[in-house]
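Note that this complex is displayed minus one protein chain, with the remaining chains in position.
Order of writing sets the labels: A and B. Residues in every chain begin at 1.
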Amino acid sequence: MIPAAFDYQKASSVEEAVGLLKEHGMDAKILAGGHSLIPAMKLRLNQPGILIDISGISELNGIKVDGNTLVIGANTTHGAIAKSAEVASSAPVLAATAGVIGDVQIRNKGTIGGSIAHADPAADWPAALIACNSSIEVMGSGGSRTIAAADFFVGIYETALEDGEVIVAIHVPKVPGTAGSAYEKFFQPASRFAIVGCAAVLEMKDNFCTSARVAFTGVADTAFLDEKVSAALENQTLDDATIKAASELAASDAEILGDHFASEEYRQHLAKVFAERAIRAAIANA
Amino acid sequence: MKKQINLTVNGKAYSHEVEPRTLLVHYLRDTLRLTGTHVGCDTSSCGSCTILMDGQAVKCCSLLAVQADGANITTIEGLAENGTLHPLQEGFREEHGLQCGFCTPGMIMTAADLLSNNADPSEEEIRHALEGNFCRCTGYHNIVKSIQYAANKINKKEVVS
Partner (left out) sequence: MTKMIGKSVKRVEDKRFITGKGQYTDDIILPNMVYAHFVRSPYAHAKILSVDTAEALAHPGVIAVYTGADVAEVNGVPCGWQVNFKSGETMKEPKHPLLVVNKARHAGDAVAVVIAESKEAARDAVDLVEVDYEELDAVVDPKKAAEDGAPLVHEDAPNNICFDWELGNPKEEVDAAIAGSAHVTTLEFANQRVIPNAIEPRSYIGDYDVAHDKYTLYTSTQNPHLIRLLLCAFVLGIPEHKVRVVSKDVGGGFGSKIFHYAEEALVTWIAKELGRPVKWTADRSEAFLTDAHGRDHVTKAEMGFDEEGNITGLRIKTYAAMGGYLSTFAPAVPTYLHGTLLQGLYTTPKIHVDVVATFTHTCAVDAYRGAGRPEATYLLERMLDTAALEMGMDPAELRFKNFIPAFNGVDEEGYVTNVALQYDSGNYHPVLQRALEMVGYEDFRKEQAAARENGKLLGIGFSTYIEACGIAPSAVVGALGARAGLFEVSQVRVQPTGMVSVYTGAHSHGQGHETTFAQVVADKFGIPLEHVDIVHGDSDSVAFGMGTYGSRSLAVGGSALVKSIEKVIEKGTKIAAHVLEAAEDDLEFADGKWTVKGTDKSIGFGDVSLTAYVPHNYPAGLEPGLDFSSFYDPTNFTYPFGAHIAIVEVDKDTGKVSLKRFIAVDDVGNVINPMIVDGQIHGGVVQGVGQAMFEQAHYDEDGQLITGSYMDYAMPRADDIPMIETDRTTTPCPHNPLGVKGAGEAGAIGSTPAVVNAVMDALSPFGVKNLSMPLTSESVWRAMNS
């Protein structure tokens, strides 16, 4: 398996990467860890004329806490996020999510920025980032802007990134200490992507839920915040009946995918099961 | 247009001009003739190409050689030190952790990453760590035992020293 020939340039700053993107237009692709892009290039599903390697840009790497926000550089690997003490304390659901992406080798090299830019509908990050109410900081030739995670994922392999924009960081509001969160995933047995992945972030006061964000990946063309499930939990005492009733609403507004591994009907069912599992796990660790 | 790369492989410095599209696994196998690192699939699934890059297990069939510029790489050929087998290599032999041998280098390198992060893994942790490596011969049973053997050996040594 050999990719089609391409040119390669290593950028040393975000500005340089943006400049190169502008110069080469549609012919260029950003290379971060390469773990989504290179396999696609080997299969020649993707044949860019030039790769702009951003892996050496130090400002894109690392995890820091900025006041009430956790800032994860786009080049941070899944593995680094899974192991990060800052993430574990500020947004534990992201650590949990990072730990079930791919396998250890992929987590060691694949990056959060690369993964979300690829926007695989069965990827794990989108549900967790949406549930955490994160936003994506991007930079283009016109400067930088942030996009809410819930608006970022537009369709299958499609994001709200404009041509020429590079992902810089993911901003995640710190999950309050009173909140519980969880990511529960039903693995596709071959690829181990998510057939259904459900992330839940619940702010709790004893048994009472003051705020709920439940999001799904794998279920539809793109990850989404399930407003019905979230609304059915918010401002409720989360007893058994409430949890069950909320879970029953899972993905009820979504256009559900069907494929070789899970029909529409089964996926819808799994969305309910994994909503319930994620909600219960979130409550348990609140 | 070819690019210059400088890297260290198994403790030795190399410098080559490579095509940007040259995969790291092909560079190791064809240019450096380190053929212990294998290619078993197209989709980063099988783990046969696992090496250590700056101490971490990675699948080098999904990396470009240019991405390894400046890196410190260890392949299966570089694991034994001064002719003494690494405890994992010894473990695989002692516990019959290989049959055809094709997946073995990738298994060993993945296990090396595991043991560097977790010196005393449980069976479950070992099995989880191997989720990115296929073996079609052993049913994984003796691979798990081989890694347990190595962990025991390493831990014992540490206690002694």
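Basically, a residue touches a chain if its C-beta (ideal position, glycine included) is under 8 Å from a C-beta of that chain, and two chains touch if they have at least 3 such contacts.
Keep in mind that what you see is a predicted model, and the values were worked out from it rather than measured.
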item	value
Of A:Ile2, A:Met26 or A:Ile156, the residue in touch with the unshown chain	A:Ile2
Absent chain, residues of chain A that touch it	1-2, 4-5, 43-44, 186, 189-191, 260-263, 266, 269-270, 273
In chain B, positions touching the absent partner	19, 21, 29-30, 33-43, 45-46, 48, 75-77, 79-80, 85, 89, 92-94, 96, 98-105, 108, 123-124, 126-128, 130-131, 133-144
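In this section, only the chains that are shown with their structure count from here on.
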item	value
Whole-Å gap separating chain A and chain B, where each centre is the average of the chain's CA atoms	29
Chain B - residues contacting chain A, complex	1, 3, 19-21, 23, 26, 42-45, 47, 50, 53, 56-59, 61-64, 66-67, 69, 110, 113-114, 129, 131-133
Chain B-touching residues of chain A, taken from the complex the two chains share	1-8, 10, 31, 34-35, 38-39, 41-43, 51, 53, 55, 79, 102-106, 108-109, 191-192
